[in-house]
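Sharing a structure below in structure tokens format, with a few things to ask.
Note that this complex is displayed minus one protein chain, with the remaining chains in position.
Take a look at chain A:
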Amino acid sequence: MSNSHLFLTAGFPKAPLNNGVGRYIGQLQRVVIKFCKSHGSSKGVREFIESNLIDFSRANPGVAVYVKPRRHRGPSITAEFCNGETGYIDVKCMSRDEVYKWLNHFTTQSGKKVMRYRKLWHTESPSIQGVWSPHTFRDPALNLAKFPLENHAGPIIHQPSATELLIEMFKKQQLERSGESDGETKE
């Protein structure tokens, strides 16, 4: 996290209105494209309006498109989302494709304000087997026990198992044998 992120609101990703659980509802509701009819900086926008705007409108019938020519002012795109938020982009000197790209970018947005995601996923039930409690895996025999218990006072002393005992005996035997054979070679 950098300093520029300090004042961002933090949270988890959430679709507006649980969008997509039932049906998907596009969140972009209208777009206003402003441009100049003669200025060079609006060339890309003018080309876009001539050749791509009808296609965009057909592909996104849920978006109301307004085109607003204004003399000698820079071109811009204002997007309005269902939640009332707006997005703005200055498309000065952009090519036709770039304008198309930014317009399509707005169709993929929800309009929510930029947020620092604490995680990229969220769940209301993080544990499947249940949250741990002091009762989890507790020996039921302890219910009838009378305290203090002899075994439960002091540290747990590890008693060697039968296998460990056998291994120890075997090692001891090996040591004794090697000692005997050493003695034989010396003589």
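What we mean here is this: a residue touches a chain if its C-beta (ideal position, glycine included) is under 8 Å from a C-beta of that chain, and two chains touch if they have at least 3 such contacts; residues count from 1.
The working rule: contacts and distances are computed from a predicted model.
Q: Among "Probable DNA-directed RNA polymerase II chain Rpb7", "Large ribosomal subunit protein mL44", "GDP-D-glucose phosphorylase 1" or "Eukaryotic translation initiation factor 3 subunit I", find the name that the UniProt record gives to the complex chain excluded from display.
A: For the chain missing from the view, the UniProt record says "Large ribosomal subunit protein mL44".
Q: Using the document's definition of touch, tell me which of A:30, A:43, A:73 or A:105 contacts the absent chain.
A: In the complete complex, the chain left out is touched by residue A:30.
Q: Which one, A:38, A:108 or A:125, makes contact with the chain that was left out?
A: With A:38, A:108 or A:125 as choices, the missing chain is touched by A:125.
Q: By the contact definition given up top, give the residues of chain A that touch the hidden chain.
A: 16-18, 21-23, 25-26, 29-30, 32, 61-64, 66, 68, 80-84, 124-125, 133-135, 138, 140, 142-143
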